[in-house]
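Of the protein chains in this complex, all but one are displayed in their positions.
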Amino acid sequence: MTDFMLFLPELFFILGALLFFIFSLRKSPNPAGFHRWAVVLSAVGLLITVASSHQEGMLFFNCYRVDLFSQIFKVLLALGTVWVMFSSSELKGIDSRQHAEYYFLIFVCTLAMMMLVSSVELLTIYVSMELSSYSLYLLVPMRRGEDRYFESGVKYFMIGVTSSGFMIFGISLLFGVGHTTYVPQLIKALPAVIHQPAAIVGLVLTLAGFFFKLALFPFHIWAPDVYQGASNQVTTYIATVSKMAAAAMIIRFAGLSGGASPGLVKLLIVLSIASMTFGNLVALIQKDLKRLLAYSSIAHAGYILIGILTLNSQGFASAIYYAAAYLVMNYSVFMVIMKVADDGHNLQIKELAGLYKRSPLLAMTFMLGLFGLAGIPPTAGFTGKFLVFAAAVHKGYLFLAIIGMVNATISLYYYLIVFKAAYLLKPVKEYPAIAVDMWTRVMSIVLVVMTIYLGLFPDQVVSLTEAAARTLF
Amino acid sequence: MNSLSTYLIISALLFSLGLLGILQRRNLIGMLISVELLLNAANLNFMAYNRFLVSDPVTGQVITLFVMGLAAAEAAIGLSIILALYRKMHSINIEAAQKMKG
Amino acid sequence: MGALFRDPVLLATVLGTNIPFFSMAVILIFTRSNPRLSSRISVGSIVVSAVSAISLLVKLFSAPALQYQTLWFCSGKLNIAFGYYLDPLSLLMLTIVGIVACLVQIYSLGYMAGDPGYSRYYAFQSLFAWAMMNMVIAGSMLQLFIFWEMVGLASYFLIGFYYEKWSASQAGKKAFVMNRVGDVGFFLGLILLLIGFGNLGIPELNHAAVTHGLPKGLVTLSALLIFCGVIGKSAQFPLLTWLPDAMEGPTPVSALLHSATMVAAGVYMFSRIFPFFSASPEAMQVALAIGTVTMLLSSTMAMVTYDLKQVWAYSTVSQLGYMVMALSAGGYFAGVFHLTTHAGFKALLFLCSGIFIHEFHTNDMRIIGKKGGRRLKIPMVCMTIGALALSGVPPFSGFFSKEAILTVLAAQPSKIWYAAGLFGAVLTAYYSFRLIFHILFPKDGIEEQHHHAEHGPDAHEHEEEHHGFAFRAMAIPVMFLAGVSVVLGFTEHGLEHFLMRLVPRAGEVSAHARSAAAVHGAVNATAAAAAHAQEPSGSLLMVLGISAGLLGITLAWFEYGRKGASRKGFLSHFPAVWKLFDLRWFLDILYRKGLDTFVYAGLTSLFVKNDRRIIDGGIDGICVFTEGSGRVFSFLQSGMLQFNLVLMVLVAGAAVLYFVI
Partner (left out) sequence: MTAMNMAGFPILTTILMTTIIGLLVIIFIPPEKTKLIKQVSLVSASLGLALCLWLYHAYDFHKGGLQFVERVLWVKSLGIYWFNGVDGINLPMMLLTSVVLFTGVWTMWELEHRVKEFYALIFLLVAGVYGVFMSMDLFWIFVWYDVSLFPMYPLIAIWGGTRKEYGAMKLTLYLLAGSAFILPAILFLWAKGGGHTFDLFMLQKIGFSVFDQKVAFLMLYLGFGILAAVWPFHTWSPVGHVAAPTAVSMIHAGVLMKLGAYGVLRIGMTLCPQGAVYWSHLMALLGTIGIIYGALAGLAQTDLKYVIGYSSVSHMGIVGLGLATLSVNGINGAVFQMFAHGIMTALFFSAVGFIYDRTHTKVIPELGGLSKTMPIASSFFIFAALAGIGVPLMASFWAEFLVLTAAVKVFPVAGILATSGMILSALFMLRVVQRTFYGEKNPKWEHIPDVSMFLTVPRVVLMSCILFFGLFPKVMLDVIQSTVIPFVTRF
C-alpha cells in the first residue's frame, strides 16, 4: 500500500494519459473541453506531486528510488506541465483533430520523465528515457501546415536515436566494468575502476545521451531547428520541462565518478565553456525569437553544467536551483510569446514592437523573464548564476566564473535587443491590443512574484536543494 | 578465440560501422538501419559481459530483450516520420531537409 | 560668537570686511532689477568698511599686532585655522583698500550711470572689496591664498564686465588663466610648506624663517614657488601681458583692481612674508632680477602706445616691478611705502583718464588732445599732479617712495640694479609726460570748428554735464586723491615708525610681537647695510633720482611739448624697436602660438583622436568582432543533418580518445 502511495504521481499521470488516449479515439474533437480537462488534470497532478514530495522509499526491486531529489524534480516537472497545459488554450499550431493526442503525449512524456528522475537502475533509466524521447519525436512534427518546419522533426529524431545509441552503448560498457546496473552500486564500484578507459568512455557516452536532452554543445544541434520548427506549446514544453529531467540525470550520473577522474571534470569544463560561448555568440545574430531562445538555452545548459562539474553537494544544489529558476524565467518568456503569437506562428523579434502599449502586464512579465535569463538581480536568474559561480569558485575554478560572467555580458546584448523591441520600438503596423484574460493576469503576476521572490529570498529554496543534493551521496 | 575481447572488438566494429552508416548514408532508411547497428553493438556487449563477467546471468539478456523491443518501437516511429516527410517532400533523402540553418 | 560682540576690534574687523559680501548677495538675489537701490547698498556697505578700516588703523595705531584665530577644520594631523592677523602692514593695506575702493565706487556712480549692467557691476565691486579685504587681514597663508583666488575671480567678472564684447570676455579669461599659472606655483609652495613645516600661520612662518627653524632648501624652493604667485598676480615678467588686456574692463575697475589693489596683492603678499623670503638670498636674487626685467620691459612698452589706459597699465606693471625690486633688495619699508603712494597716484591717474574717456568716448590720447582735453580743468590738473608723482618729482608722494627704493638699490653690492632703477625712472617720466603733453599741446592745436560744432543744441547739456551729478561724482574722488598724492609723501617717517614700531618690543615673547621681531630681524640687517652705503652719498642719490625724473620730462618736452615739436618720439626712427615694444616683446604671440600648437593642435586633438579612434574604436571593435564571430560560429549549425552529426561524433570521439590514450 505504501509503495502505491510512493508511486502516486506517476500513477496519476498514467491515468491522465489513458484518459486522453480514450479521448483521442473519439470522432468529434472538442479542443476547449480537452484543454479544460488537461488543465484540471495536470493541476491535480501537481497537487498530488507536491503532497507526496516528502516521501521516501524504494520500489520495484530497488530500481526506483523516491527521495527528496527525485520529488523536487517531479514537482518541477509537474509544475512545468501545468503551465504548458495552461498555455495550450489556443493551440493554433496543431490541427484540432490531434489535440487529444497532443495532450496524451505530453502526459506520457511527463510520466516518463518523472520515472526517469527517480529511477536508479540503468535499464529503467534507459527505458523511461526512450519513452520520453519517443513522445517528443512525435510531438515535434505535429506542427500544422508549415512544411518548411517539418524537417526539424526528422532531424530531431535522427539525432535523438543516434545519441540514444551512444547512450545504450555507454551503458553496456558501464555494465561491463561495474558488473551491475544499479546506480548506487555503480557509485561504489566505479571510482575504483574509473581509470580503465572502458569505464570512463562508458560514462561519457552515457552522459552524451543526457547532454542531448539538455542540448549541451555539441549535442545541441537539434535545439535551434526544433525550437523553431515545433509548435509554440511543444517548444515551451521542450524548453522547460524536458530540461529539468536532463539536468536531474546529469547530476545523478556525474556523481558516478565520485570526482575520482580529473579527466572527466576537464571534459565537463570544456563542454560548459564551449556551450556557453557558442550559444551566446550565435544567439547574437538571430531574428526568430524562438530560435534565439534555443541558442540561449544552449548557453544556459553550460551554466548549469558549471554547477554540476564541481561534483560536490553545493554544486549540485546550485544546479538544481538554477534549473528551477530557469524553468520559471523561461516559461514566463514563452508564455508571453504564446500570448502574442496567439495564432501559433513563429514570432519574429520585431513583431514585439510596442508590446508595452499592447499589454503592459505581459510586457513586464516578459522583461523580468529576459532580465532573469540575463542574470540581472533581483531576479531568480541572478541568484542562480550567483550560486553556480559561487560553487565553482569555492572549488577553485575562478576562471570559470569570469568566463561565465563575460558570457553573461555578451548574452545581455541580445536580451537587451529583444527588450528594446518590446519596450522602445514603435510598431511598424498597428497591432491590436492583446486580449488578456483573468487567468493570464493571475499567471503573469504569479510568475513575476516568483521571479523576484526566488531572487531576493532564496533561503528556503537553497536549503531545500542542498538537502536534496545531499541525498545523492 | 572465445575470449571477451573478441566480442568486444566485434561490437566495437559494429558500432563504428553503424556510426559510419549514419554519417555517410543520405537515405533516411539507411540511416535508420545504421542506428539499429549501434543498438545491436550494445546488445552484443551486454551479452558478452553477461557471459564472461557478471555473476547473475539474467540481467544482460533481459536488457538485450528490452533494447530489441525499444528498437522496434523506434523503427516504427522513425518510419512513420519518414513517411510523413516523403508525403511532404516526395523524397526520403536527408538532403531534402536542410532549409533550417544558422 | 559671544567673543565677537565683546571685542569691538574683532567686531569692526568682521563687520567691515564682510559687509560687502552681504551687499553682493542682496544685490544679486533681490535688487538686480533696481540699479539705484543696488548702488546705494553697495556704496553704503563699502563706506562702512572704509570707516571701520580707518577706525581700526587709528585704534590699533600703537597697539601690538593682534591675532585672532579659530580652527576651521582638521584632517588627520592637518589643522587648518581661520583667523585674522592685524599688524601695521595689514592695517595699512586694509585702509588703502577701503579708501580706494570707496572712492572708486563713488566715482562709478557717475561713470557707470545708465549702464544696463549697473547692479551687476556693483555686485561684483562688492565681491571684490570683500575678497580683497579678507585677503589683506588673512591670518594664514592658506586663507590668504583662498581670498587671493577670490580676488582673481572678482577681477575675472569685472574685466569681462562687458561680456557682449568678445575681447572683454577674452581678456577676463586670459587674466584668470594667467593668474592660475602663477597660483599653481603658489599653491605648490604652500603644500610644500605644509608638508615640510606643518603650519601656514603668517607670524609662525616668519618667525620660523628668521630663527632658521626651517631647512634651507625647503625655504628656497617654497619661496620661489610662492613667488610664482606674485609673478602672476602682480603681472611680473613673464606673466605680465594679461594686465594691459585687462583694461577691457570699465575704467573705474582698472583704477581699482589694476592699479591700486588687486595687482598690488602680489607685492603685499611678498611683504607679508618678507622675513620668510629674506631667509633665502637665492630667491631674493631671482625676485630682484625678475622685478628689474619687468620694470624695464613694461616701461618700454608704455613708450609707444597711444592708448591712455594702456600707458597707465604698463606703468603700473613697471611700478610693481619697482616694488618687487625694492622688497627683494631688502627694502621692506621702501616697497610697502611705494605700494602706498602708488595706490594713491595710480588710482588718481586712472580716474582722471576715466573722465577723459567718458567725455570723449575714446582712449586715444591724440584725439583727446585734438578734441580739447585740456578744457576739462579739474582732471587735467589732477592728472598732471599724478604724472608728476609718478615720475618722482618732489614734493609729490612718488618722489619720496622712489627715493627710498633707489636708496635700497644703491645699497646692493652690484650697482647694476641701481642703474636699472635710475634708467627706469627716466623712462617712467618720459612716457607719462609724453601722454600729458599729447593732451596739453595737441599736434596742430585744438580743432576749433569741432568745438564750435559742439556749440550747438547740445552745448547746454554739455555744460550741465560738467556740473551734473555724474561729473561731480567723478570729480570729487579725483580731487581727493590728488590731494593725497600731494601730501602723502610727507608722512614717510610717520609710516616708517608705524610699520617698524614693534621693533623695540621684540624682546617680549608674545606670539604677535614675535613676527614683528622677525620683520625687524630681517629688515635692520639690510637697512643697516643700506644706511652704511647711504651715508656718504645720500644727497647724491637724491640728486640723481630727481635729475632722472626731470631728464625724462625734458626729453618728453622736446619731443611733444615745445612748439613745433615732431611729436613722433625718437623711437619712431627705429621701426623695428617700435614694433618690438608695440607687440610687447612678442610675449603674447609666443603664448598664443604655444597654446595653439602644444595644447590645442597638439595634446588636445591627439587625445580626442585617441578617444574616438583607439579607445572607443577598440571597444566598438570588440563588439563588432563578437558579433562577427557569432556569424562565423553559426556556420557550425548548417542545415545538413549529417554535417552536424559529424561534428557531434568528432567531439565525442575526441573525448573518448582523450580518455583512452
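To keep things simple, chains are lettered A, B and C as they appear, and every chain counts its residues starting from 1.
Note that in this section contacts are C-beta pairs under 8 Å (C-beta built on N, C-alpha and C of every residue); 3 or more make two chains touch, one makes a residue touch a chain.
What you see is a predicted model; the values in this text were computed from it and never measured.
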Which displayed chains the unshown chain touches: A, C
Of C:153, C:224, C:381 or C:587, the residue in touch with the unshown chain: C:153
Listed residues C:58, C:195 or C:589, member touching the removed chain: C:195
Among A:347, A:416, A:434 or A:472, residue touching the chain not depicted: A:416
Among C:176, C:270 or C:400, residue touching the chain not depicted: C:176
Sites on chain C contacted by the missing partner chain, in the whole complex: 71-78, 145-147, 149-150, 153, 156, 160, 163-164, 166, 169-170, 172-173, 176-177, 180-181, 183-184, 187-188, 191-192, 194-195, 599-600, 603-605, 607-608, 611, 615-616, 619, 623
Residues belonging to chain A that touch the chain removed from view: 314, 317, 356, 371, 376-378, 382, 386-387, 389-390, 393-394, 396, 398, 401-402, 405-406, 408-409, 412-413, 416, 419-420, 423-424, 458-459, 462-463, 466
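Basically, only the chains that are shown with their structure count from here on.
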Topology of the chain contact graph, where touching chains are joined (line, ring, star, complete, other): complete
Pair of chains with maximal C-beta contact number: A-B
Distance from the mean Cα position of chain B to that of chain A, given in whole angstrom: 27
Inter-centroid spacing, chain C versus chain B (mean Cα positions, whole Å): 98
For chain A paired with chain C, centre-to-centre distance based on mean C-alpha positions, whole Å: 79
Two or more partner chains touched - positions in chain A: 154-155, 158, 162, 166, 224, 285
Overlap residues in chain C, where contacts from two or more other chains coincide: 634, 637, 641, 645
Residue ranges of chain A in contact with chain B within the complex: 122-123, 126-127, 130, 134, 137-138, 141, 147-155, 157-158, 161-162, 164-166, 168-169, 171-173, 175-176, 179-181, 224-225, 228-229, 285-286
Chain C to chain B touching residues, read off their complex: 634, 637-642, 645-646, 649
Touching residues (chain side chain B, partner chain A) in the complex: 11, 15, 18, 22, 28, 31-32, 35, 38-39, 41-43, 45-46, 48-49, 53-55, 59-60, 62-63, 66-67, 70, 73-74, 77-78, 81-82, 84-85, 88-89, 94, 96-100, 102
